[in-house]
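Omission of a single protein chain aside, the complex is shown with its protein chains in their original locations.
By written order: A and B. Residues from 1 in each chain.
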Amino acid sequence: MFDAFAIVRANLAFLASALLVTIELNVASIALALVLGAVMGIGRVYGGRWVDRGLGFVIDVVRSIPILVIMVWVFFGLPLLLGLTNFPAFLAGVLALGVHSGAYIAEIVRGGLGSVRAGQMHAALALGMSWRQAVGRIILPQAAIRMMPPLNTRIVRNIKDSVLASTIAVQELFWAANLLEGETAKPFPIYTTLMVFYFIMIVTIARVLDRVYVAVAARGAA
Amino acid sequence: MFYWPAFFEAFPALLPGLMVTIELTVLVMPCALIVALSLALARLYAPRPAARMATGWVEFWRTTPLLLQLYWLYYVMPSETGILLPGFATVAFGLVCNVSAFLSENFRAGIASIRPGQRHAGLALGMSERQAFFRVVMPQAWSRVMPETASMWVELFKETSLVSTLAVADVTYHALALRTENYRTLEVLTALALSYLVLAYPQAKFCDWLYRRHRVRE
Partner (left out) sequence: MTEPNDRRQGTHDAPALIRIEDVFRRYPTGVEALRGVSLIAHEGEVVCIIGPSGSGKSTLLRCVNGLEPIDRGRIRIGDREVHAKSRDAREIRRQIGMVFQSFELFPHMTALANVSEGPRTVLRMPRAEVETRARALLAKVGLSDKADVLPAQLSGGQQQRVAIARALAMQPRAMLFDEATSALDPETVGEVLNVMQQLAREGMTMLVVTHEMAFARDVADWVVVMENGLVLEEGTPHTIFGSPRLARTREFLLRVEHAPARRVEP
């Protein structure tokens, strides 16, 4: 029984290289999602009525389509629409995950900004700050702390969703596992190891993110 | 570049798959609700070892990727236990486990947020534990957990798309198959995305409305 896992031990280097792709995929897509989310969230709160409505519609559209469908659409469909040949799967994965998570993060940012009292904006402007300074130095830092718990949930979700990139042949961890399973026909050791690995990885990351939040939360008290 | 006829023709071809998607959602959700409520109650009121086990179970399903869970059930379960369920039943089972875990966390938090004094007041009136729960605590908790439950429904509706990777013929599966038949990739996939959009968008808006309506007032 224990020896069943020999197949995993024999392929550790291969799996490790795939893990690296998983990490790169997540770092890139989360970075993209944070930028998109911040821009769209700020746009919705301060951009005026029409920007709010326009962005709101775009965000709702993205949130209504499954990430798997977004992923295959970006990978197979988008290059056809743009007339691109040779569209890297990794890029498609980053775009799909980034846009998808970005739409959710935009709503988190919007909620966070909205939760800061109007008086804080007044106080900042009354000191003579520009709008940009008021948002950047006073409103956003307060909102950011309140946004952290849902943001952390979303980051964890992004990591879980990233296994779907295997369907467009991004050579990440789950893709590697499937390949190994296809070659050896030993699903038990391979998928069980992967399950345990993801469990430990995600629990660890969630703990770390939570610690970070607790460490800075004292400053969010208002 | 975008060939409209292929786009329009895709919809009738996707329809049978769409029915499977809806079927799966409608079947999984009620089961998940029942399982979720049992898990939440076990975590709140069961003796400690049972509560711990329920928590562990929920945490497991919440922290691993759904696709991996489905693969495990689909490939590992038959090979190790000899239980060979039809593909549809396997993925439905996996979805129930996954969705109920998220729902139960929501239920638990909602129930725990009702002050113990409410339960005590019910018991003081001579109600049984069961009556106090279903007549006093649950109705109050419901308005707190309802919006989240509704968005979980939408989430489930979208997540059923993963079953296409396990040869269950939902709408995504049909689209990916059709794509390899007529090579109208862009049109077919756009039709697929639009199908989800048309069905999920009103539901998502409904959820937003529920959130606004049931915003916690204290």
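Observations, loosely collected:
Everything below uses one rule, namely that contacts are C-beta pairs under 8 Å (C-beta built on N, C-alpha and C of every residue); 3 or more make two chains touch, one makes a residue touch a chain.
The structure displayed is predicted, hence computed values, not measured ones.
Here the chain not displayed is in touch, across the complete complex, with A. Interface note for the absent chain: among A:17, A:115 or A:130, the touching residue is A:130. The chain not shown here is touched by just one of A:67, A:106 or A:138, and that residue is A:138.
Residues of chain A that touch the chain left out of view are 117, 119-120, 122-130, 133, 137-138, 141-142, 145, 218-222.
The rule is short, and it goes like this: only the chains that are shown with their structure count from here on.
Distance from the chain A centre to the chain B centre is 21 Å, each centre being the mean of its Cα atoms.
In the complex of the two chains, the chain A residues touching chain B come out as 60-61, 63-70, 72-73, 76-77, 80-81, 83, 156, 160-161, 163-164, 166-167, 174, 178, 181, 187-188, 191-192, 194-195, 198-199, 202-203, 206. Within the complex formed with chain A, the chain B residues making contact are 1-2, 59-60, 63-69, 71-72, 75-76, 79-80, 154, 158-159, 161-162, 164-165, 172, 176, 179, 185-186, 189-190, 192-193, 196-197, 200-201, 204-205.
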